[in-house]
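Excluded from the complex is one protein chain; the other protein chains are retained at their positions.
For reference, chains read A and B in written order, and residue numbers begin at 1 within each chain.
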Amino acid sequence: MIPTSWYLFVAAALFCLGLYGVLARKNAIAILMGVELMLNAVNINLIVFWRYWGAKEVAGPAFVIIVLAAAAAEVAVGLALIISAYRRRHTIAADEIDALKG
Amino acid sequence: MNFLQVVFILTSAVTLGAAVMVVTSHRMIRAALWLVLALFGVAILFALLQAGFFAVVQVVVYIGAIAILVIFAVMLTRHAMQDEGAQVNRGWWAAVLVALGTFAGLAFLLLNWAGIGSSLGELSADEARKLIPQMGQALVSADAYVLPFEVASVLLLAALIGAIYIAREKNPQV
Partner (left out) sequence: MTVEWFRDPVNFITNWLNQFLLGWGLPAGVVAFLMNLIGAGLVATGAMLFCILLIWYERKLYGRIQDRLGPNRVGPWGIFQPFADMLKIFAKEYITPRGADVIPYNLAPILAVAAVLLIWAVIPFYNGAAGANLNTGALYIIAVGGLGELAIILAGIASNNKYALLGGFRAIALLLSYEVPMVLALLVPVLLARSMGMNDIVQAQGDVWYIVMAPIAAFIFFLTSVAEVGRAPFDIIEAESEIVAGFNIEYSGLKFGMFYVGEFLHAFTVSVLFAILFLGGWRGPFVDQVPVLGAVWLLVKTGVTYFLIILLRGSMPRYRTDQTMSLAWKILTPLALAVLVLTAILDKALVGSSDLVRGLALVGMNLVVWFIASRLSQASYRRSHPVEPPIGHAPVINPLVDEIGGVLE
């Protein structure tokens, strides 16, 4: 049997790695990849707690489906925005897209 | 240390290693490929948790669609940023501190939780099979989760329309 704490620590570590990626990277696509890692960590947590409570409450898996759908939608729109910004300003460094003009 | 524990340790090592490479890699295409490996590792973790449906859905949605989309975007914008030079912005040390602090906080919370010493029991095959019908019923029954389900579909519709509009060429002959 695998202890619950192992899963939860792995999920926490994944979340913090994603957080570092979001905060520290310049490339906008790299920031999106960090967000994906965080969402995956959240999914792992939800499933672990569903199993911890004996796999009776189905709220965990239902929520995971919603998170998965929201993550897919967010990546699609985010990448469309990044490519559109790239066409205008020819840069995707997050700290160079800082003017609302244009 | 039984077989499943060994598999878990290997899988989580691969997942976390790939995640580290995602957030520190200089070349974006390498980072995208490491992301694919990390997502696959998470799918294996779902399978270890006996949520086989989610392992398969993770591969279909994340690896089969999202990761390919990310690779596309990386290829389309690969002349935007040179892959040499600093890939992190000026406040990266603060980001390290925040990440470490978050992990410390989460670890503290977990260690003070009552169920920290527990072990996840095995699900019987029948119980594991009941997940999909139960979840399907929960997502469409009025006293369960039909409202988040419908809101998620509206969100997907909005994302679809928004992405088409943003990515469209200007002056179209619609």
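Keep in mind that, in the parts below, contacts are C-beta pairs under 8 Å (C-beta built on N, C-alpha and C of every residue); 3 or more make two chains touch, one makes a residue touch a chain.
Predicted, not measured: the structure shown is a model, and the values here were computed from it.
Colleague: In the full assembly, spell out which visible chains the left-out chain is touching.
Modeller: B
Colleague: Which residue from B:19, B:33, B:120 or B:138 sits in contact with the chain not drawn here?
Modeller: In the full complex, the listed residue that touches the missing chain is B:33.
Colleague: Which of these touches the unseen chain: B:56, B:94, B:111 or B:151?
Modeller: B:56
Colleague: Give the residue, chosen from B:26, B:90, B:129 or B:168, that touches the chain omitted from the document.
Modeller: B:129
Colleague: Which parts of subunit B are in contact with the chain that was left out?
Modeller: 3, 29-30, 33, 36, 52-53, 56-57, 59-60, 63-65, 67-68, 71-72, 75, 129, 132
In this section, only the chains that are shown with their structure count from here on.
Colleague: Per the centroid of Cα atoms for each chain, what is the distance between subunit A and subunit B, given in Å?
Modeller: The computed centroid separation for subunit A versus subunit B comes out at 6 Å.
Colleague: Which bits of subunit B are touching subunit A when the two form their complex?
Modeller: Subunit B residues touching subunit A: 4-5, 8, 12, 15-16, 19-20, 22-23, 28, 31-32, 35, 38-39, 42, 45-46, 48-51, 53-54, 57-58, 61-62, 65-66, 69-70, 72-74, 76-77, 80-81, 86-89, 91-92, 94-96, 98-100, 102-103, 106-107, 110, 115-123, 127-128, 131, 134-135, 138-139, 144-145, 148-149, 152-153, 155-156, 158-160, 162-163, 166-167.
Colleague: Spell out the residues on subunit A that touch subunit B in their complex, using ranges where they run on.
Modeller: It is residues 1-10, 12-21, 23-27, 29-30, 32-34, 36-37, 40, 43-44, 47-48, 50-52, 54-55, 58-59, 61-66, 68-77, 79-84, 86, 90-95 of subunit A that touch subunit B.
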